[in-house]
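Every protein chain but one is kept in place in this view of the complex.
Chain nomenclature is as follows: A and B, assigned in order of appearance, with residue numbering initiated at 1 for each chain independently.
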Amino acid sequence: MTKSTPHDGAARLAEHPFFHGFNQEFLWDLAKDLKDRTFEAGEFLVREGAPATEFLLIVSGKVALEMSTPERPRLTIQTVGPGEVVGWSWLVPPRRWTLDGRALKTTRALDLDGETIRRALESHPAEGYRFLSRLLPVVAERLENTRLQLLDIHAV
Amino acid sequence: MRSETASLEGAARPPHPFAPTPYVVRHRAQETSDTVTLTVAPAKGPAAFSYRPGQFNMVYLFGLGEVAISISGSDAAGTQIVHTVRAAGKITRALTQASPGDVVGIRGPYGSAWPLDRARGHDVVIIAGGLGLPPLRPALEEIFAHRDQYGRVEIIYGARTPKDLVFYEQIQAWRHRPDVRLQTTVDAAGRDWYGDVGVVTQRLPDARFDGKQTVAFLCGPEIMMKLSAQALETRGVPTDAIYVSMERNMKCAIGVCGHCQLGPSFVCRDGPVFSYQRLKPLFSIREV
Partner (left out) sequence: MPAPMPGEKRRLERADFPAFLAALGKAGYRVVGPTVRDGAIVYGEIEAVEDLPVGWTERQEAGRYRLERRHDDALFGYVVGPHSWKKYLFPAHEKLWTARRTDGGFEVAPTEPDPTPLAFLGVRACEIAAIGIQDKVFLGGVADPGYRRRREQALTIAVQCGQSGGTCFCVSMGTGPAVRAGYDLSLTEILAPGVHRFLVEVGTPAGAAVLDGVPTTPAETGDRETAEGIVARTAASMGRTMVAVGLRELMASNLENPRWEIVAKRCLSCANCTLACPTCFCSTTEEVPDLTGATTERWRRWDSCFNSGFTQLHSQSVRKTTMSRYRQWLTHKLGTWHDQFGSSGCVGCGRCITWCPVGIDLTEEVAAIRAAPVPSTAPPPAGTEKR
């Protein structure tokens, strides 16, 4: 994992589709603890039940969101790829991951510290509103797709 | 092999419009735990069977009855017909247990076809869900046989789990073609799946095609076709360039028993392939 300077960090955030168009100061604040992460195939990005302390944005690769119980083998319920985000549990109490996230192939991600983001959202209310407006459709789309999966739309 | 007029050429005219012709099972392949692909050839004589991609036959078992099954392929000479069958009822279950040498009855082909003419010179998007891929395979084979006549070709195939994907080897072969993009996705997967998990519409953003110059063929559960058509419309594909394959209970296949009616249409005769534009108003009415 490598840490970048706030200046680089802000620039790299601005490149990620999720952060297109946000103002520089806000991105600067967010990028204070920005880290580049690389996960090899099979490595976990996040574990179910663990404290959710970071916001992960996928740059390349593929991540499987999985759930396991003792009586069943692991079950993948969603995959996320480049341009997408892993989750929002870092923002929503009790701030614990609800699923395992495992790299299916070599995956590079931007890692933002959850606490840093929350402070930035409070000190930049306008950008904060914008951030949530961008996060909410992600959650909505994920919810809708999950509903469709419940409807068994591939099954004849 | 494929001609614009579909008919049972070479063989004697059947004695009655509801009479099947005997065919022998030549080959059987297990696709999934409940789905089998059967290749059949005429029991008597070298009759050439002529059909268009998208059409179906009434497949018969002596003493049991018949059921409508899409044609999922044929051999180059048109003497063998391929049907992919899932065990869903008494007759289909018996068909999935058929082995080489067993006799079935074939009556057909019936119905409308995928409009490949319309698709020439366009990008083609094919979206299949579950057992929706078999009726599309003949169209895909036709496209691959004349690949230069079409633009970009994007295939999206979704199933419940990796074990429910049919034509597994053929899918791998298509995946290796440089002139087509194939995405597969499942609703849930275990350890050995490195592909996508999610619904077919989630794969569309990754598909590259020019909406205004695209013709789309969709086949699968009605809800899958409805959602895919809506997503394609948002990408600029006109509703009269989107085609769906519908399914209803069929007894006669010639438009006289009334069972397969869908609004004003008989699915056996005016379908199973319809333009989405024609059916769109019915897609939001329940129990039509």
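In this section, a residue touches a chain if its C-beta (ideal position, glycine included) is under 8 Å from a C-beta of that chain, and two chains touch if they have at least 3 such contacts.
Values in this document were obtained by computation on a predicted structure and should not be read as measured data.
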{"item": "Chains still shown that are in contact with the chain withheld from the display", "value": "B"}
{"item": "Of B:Q170, B:Q213, B:T239 or B:S275, the one touching the omitted chain in the full complex", "value": "B:T239"}
{"item": "Option from B:G121, B:P205 or B:G263 whose C-beta touches the chain left out", "value": "B:G263"}
{"item": "Residues from chain B at the interface with the omitted partner, ascending", "value": "14-20, 22-24, 43-44, 62-66, 88-89, 103, 105, 230-231, 233-234, 236, 239, 247-249, 251-252, 254-259, 261, 263-264, 266, 269, 280-281, 284-288"}
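Simple rule for what comes next: only the chains that are shown with their structure count from here on.
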{"item": "Inter-centroid spacing, chain B versus chain A (mean Cα positions, whole Å)", "value": "39"}
{"item": "Complex contacts: residues of chain A adjacent to chain B", "value": "62, 64-65, 73-79, 81, 104-105, 145, 148-149, 151-156"}
{"item": "Chain B - residues contacting chain A, complex", "value": "86, 129-132, 158-160, 164, 186-191, 193-202, 206, 220-221, 223-224, 227"}
